[in-house]
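For this view, one protein chain was removed and the others were kept in their places.
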Amino acid sequence: MLDILMIEDEPNIAEAVRFILTREGWQVALHGDGLGGIEAIRSGKPRLVILDVMLPHRSGTEILAELRNDHDAGLAATPVLMLTARGQATLHLPQADAVLAKPFANDELRAMVRRMLN
Amino acid sequence: MPFEALVAGCLAYVALMFGVAFAADRAASQGRVRWLDHPVVYTLSLSVYCSAWTFYGAVGYASRSGLEFATIYLGPTVVFTGAWWGLRRLVRVARMHHVTSIADLISARFGKSNRLAAFVTLIAVIAATPYVALQLQSVSLSFEVFATDSLTDIPLAGGGGTALWVAAGLALFTILFGTRNLAADERHHGVVTAIALEAVVKLLAFLALGVFVVWGLADGPADMLGRIASRAQDQGWILKPDRWTALLIVSGAAIVALPRMFQVLVVEAADEDRLGTAGWAFPAYLFAMSLFVLPIAVMGQQLLPADANPDLYVLTLPAQSGQNWLAFLVFLGGFSAATSMVVVCTIALATMISNHWLVPLWLGLRRKPQGDDPEDLRGFVLNARRVAILSVMAVGWLYYQATGGTTTLASMGLVAFTGMAQVLPAMIGGLLWRGANRNGAYAGVGCGFLLWLAMIFLPSVGIGSPPPLPAGVDPLAFAIFLSLTVNMLAFIALSIFGMPDPVERLQGLSFVSAVDPIRHSRLARGADQAEPLLVMARRVWGAEDALRFFRSEAAFQGKSGYLPDLTPRFLTRLERRLAGSIGAATAHAMIDSVAGGAELTVSDLMEVADEAQRAKEETQRLENATAELARTARQLREANDKLTALSVQKDAFLGQISHELRTPMTSVRAFSDILRTPDLSEADRDRFAKIIYDEAGRLTRLLDDLLDLSVLESGQAQLSITPANLHDLIERALSAASATRPERVFRVDREPLDEYVAVITDADRLLQVLINVIGNARKYCDAEPPVLTIRVRRNLRGGAQIDIIDNGSGIEAGRQALIFEKFARLNDPARAGGAGLGLAICREIMANLGGEITYLPGQGGAAFRIVLPRRPPVPVDAAHRLRA
Partner (left out) sequence: MPDRPLFLERASFRRRRLGDAARVLPVLAALAILVPVWWIPARVSFAAGAVWLFGLWAALIAAVWALHRALRRADAATLRASQAIAQDDDHAL
């Protein structure tokens, strides 16, 4: 089963996060665009979604809202970690389970993911 | 005079005409039209009325029928005494509608119907062909006079070779100066100036001959009158009241209805005010041309053998008396008369044939989507005109060869006059009577045309004969009265019992009340996109003229850029300007097809009529104030829209900066942490270090851009102004920009010769702009294969403009105003690497250099225009330092 699905358009950040989390033993899949993000979640059924706020075509908040309204109650409850580069102003995202501001410390990311998966 | 000398003199004269036409066209293209537009030039150009028929034929006519010849010049004189309210109004209305020919006028008045225009064109072509043939005949006859040295056995059609040369030369002249470009108004300064000069030559020649005849051959005016009085027993000279009246009417009609006269009188007129001068000056010209006709006729009959051709008295009299130079001058006069008539007539006919036959046919045959072939229509129209010119000339020459020439010059002229006179009732009715309608026009012109064909035209070419008439009734006068009466009755009857369609009623109002026409406002409520219209206008006028027109219309509305709102005023003006190039009917149909106009209904019409009525009642001052208010309102609205957009952007700005800085920072921080992991493979370590390096570079670039922008915006930028060559700069920009998406192979369409323009500017800054724009094209152009077009033009007031155009899908109209704003590309899916500051920086650089960069809509792809001034403005503090 897929542990983590990451939706992030910046290839370098995506690679860094995957590298960090894979070394912890989790299985990580990537999706690079807002478009098709929700479909990727539905088909991958990950235990955790890491979602960038600023995505091309569809923003992370839009994807999150759609996920929360999914008719499959199990899927709708998937824990979501949001990543944002827009500073403190956007840290308040009620539908997200956790929010992490960029740039972040790798330990911070690891700890947060570990807490959310367990 | 030896024949070779004659030919040489003739060629020199022709070369002079080409030179004059060329110089006038050049002057006009440089905007020096003051003397070209002078009323005297206009008046002289009207003298194209006096063709070879006048020059040679009037004397022949007078020797056969006495004073009757004068009707041909008295008719126009009567019409011109009414110039102030009659012709001025015709010219005003025609200019208002940018009418291109008499067929176009009729078509525009009667609901922009092209079929009607095509029909009028048919009449014009049938009537004019023998007339053109006649001019060719007169030139070759006059050559024969010099070639044979005999006064009596001059073959009528011996000079087929001469006529061919003349026709070919005239075709060349007409094509060169008559189809140079497809302007928004059909004026030909070169041609008009050349025929004005020819008018002077033919008048001087005729007056010189007259003075020689009256004071050289006869014994002054008193003796001359005595000689005329001695003809009292000649029954042929007794004036016939019915012919006298009919010919006055027909010649009065001809002065406005003949295609060539309509061309010089209406189409080539800059405005109606010049008729104030022409009103008396043109009758004076006709007076001077007629004054010596009777004396020359009488002297010719008395001095020359009885079987000499009276149509050639003007040449044979001086030749007989040993006055070779006078004979040569007269020859040049006759040559001028014939050539100027043929040239103007051919231009007028070619315009009608191309606008009303060929272009509608072509547009009807190929129903391709718009804009697939941007230059096609303009080229087609010009080529259609060239083909039409060649055809008219060729048919005229063939007609002359086939008929072997006619024996009297006068009869063919009258055939053309009476034919075109059939159009006059519809024209005058259309100008004076709002009730006149299209069916009436068809019926009137149709009946008149058939009667003319049966009773005048066909008998004149030897087919059939006029119906038998009781003795004492003149067949020509009878045919004229009958055809015009039936014409008018049919026109009035069908107009009374018919109902005009809405477009017709709208045009009728505009023509009869001489108010600006209003295009129905339906269209304005439909699509709000001016861009397809710009694309269409470009197909007709070419890019530069179309952009200039759209920009000035947008500026009038108080908008910046090239895309005005589709107000009724704008659509009306666009349609009329297009009509000036391709005729009213086609312009109307094209705008409808592009902007998707719906059928006009009667309720729309009522609305428009109300609008028109109100507009008429408003005083000029009120109109100006309203226009000014509307303009201000639009400016305010645009400013407000921009402010709103800006404040939204301002809010977003800090968020943007934060985002743009944090994103590379995230990668740097994450990977530098990862690098501290002990068991990394060497390959991973290298890759991660490179990522850190690249992201740090991206951060630096962003900070550079931000700093650059703030320096430029504050006007504190240090410019190093040097002379530079645009060709080199473009070359460097192309090679520097090729690093962007190197896998895309662009075809670059340039005109290197035009690029050698020296400018005084900051070359590095300009290069930065060029690289940015070209780089953008490489990044975003999605066409396959991609083509980049670069065009450089020198501006009239110094400086230059550079257009950079790709063939991709361009930028949608709604975003065109925003692309030069900071971070404009933020929500753009294709944002590839940069932060979206490139075009904002370009705009600031160009502002600092005293120029501008704008987006050009409607070019078939993304298109940017970079405008450079002659030199950058001197900064305030630098100027201050210089003074101190």
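When the chains are written out, they are named A and B in that same order, and each has its own residue count from 1.
Everything that follows uses one rule, which is that contacts are C-beta pairs under 8 Å (C-beta built on N, C-alpha and C of every residue); 3 or more make two chains touch, one makes a residue touch a chain.
This structure is a prediction, so every number in the text was calculated from the model and none was measured.
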{"item": "Interface partners of the hidden chain - shown chains only, full complex considered", "value": "B"}
{"item": "Candidates B:L225, B:L458 or B:I721 - the one touching the absent chain", "value": "B:L225"}
{"item": "Full-complex contact with the absent chain, from B:K240, B:R687, B:R750 or B:K779", "value": "B:K240"}
{"item": "Residue, one of B:G279, B:G429 or B:G836, that touches the chain absent here", "value": "B:G279"}
{"item": "Which residue of B:W35, B:F287 or B:Y756 touches the chain not shown here", "value": "B:F287"}
{"item": "Interface residues of subunit B (partner: the chain not displayed)", "value": "66-67, 70, 74, 77-86, 225-226, 228-229, 231-232, 237-241, 244-245, 248, 276-277, 279-280, 283-284, 287, 290-291, 294, 621"}
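In the analysis below, only the chains that are shown with their structure count from here on.
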{"item": "Residues of subunit B touching subunit A in the complex", "value": "655, 658-659, 662-663, 665-671, 673-674, 677, 691, 694-695, 828-829, 831"}
{"item": "Residue ranges of subunit A in contact with subunit B within the complex", "value": "10, 12-13, 15-17, 19-20, 23, 54, 56-57, 85-87, 89-90, 101-106"}
